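Complex shown without one protein chain; remaining protein chains in place.
This part shows chain A:
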């Protein structure tokens, strides 16, 4: 059964697009058929992070408004056997997309793919509604900052109204020394407030930025910290039980966090 997973956060700039690109990459590396869907109309950048910008001919609005077939708008990523991108439109208004049209597209994509990963825009308005409309699961991305956690909490509350399984949490841009010195919320504190299952943690890592700039998500690389994090998250999505890796070389730093699960229980 194909699954549609929306990557959302409420707050902007916390790493939704980065997470979408890297989970897609990691799942494709595990031989899954993956389609990435960018619903951030007007501010598209999933194509840039994936390095596919120059291939865009049609976009999601063209599909929604019947100017092309869904298949025509899909861009194949040559580095994989089965990774495609459905790009957002750069010029349209976000109201040109409707939840109904998204639901329809996802239903069609499900016939072809194992995973449809949806990059959600920031905020809780129309763009958010479009992004969650056809999703079966949700991954909420937050950074260990109060304002980001607050918005994640708001989103988790809103997701309760959707026909979506209980959302899973990714904590992004963790800086170990700041957590230790108490200048950042700890993983425990974030998980305690949000009280949803922790799917993974990702360090704040320069490699992520460098890789995005090259249009080649960090998850490609065999063994940087961030790439291992994203690969682990992908394995948990497939239902494997993978322990959280320590973000520094000492052992047992995150041993207090026992709650993490795959998307399938």
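Observations, loosely collected:
Definition applied: a residue touches a chain if its C-beta (ideal position, glycine included) is under 8 Å from a C-beta of that chain, and two chains touch if they have at least 3 such contacts; residues count from 1.
Here is the rule we use: contacts and distances are computed from a predicted model.
The UniProt record for the undisplayed chain lists the protein name "Probable septum site-determining protein MinC", from the options "Probable septum site-determining protein MinC", "Energy-coupling factor transporter ATP-binding protein EcfA2", "Succinate dehydrogenase" or "Iron(III) transport system permease protein". Taking the complete complex into account, A:153 is the one of A:53, A:153 or A:188 that touches the chain left out. Residues of chain A that touch the chain left out of the display are 146, 150-151, 153-154, 156-158, 193-195.
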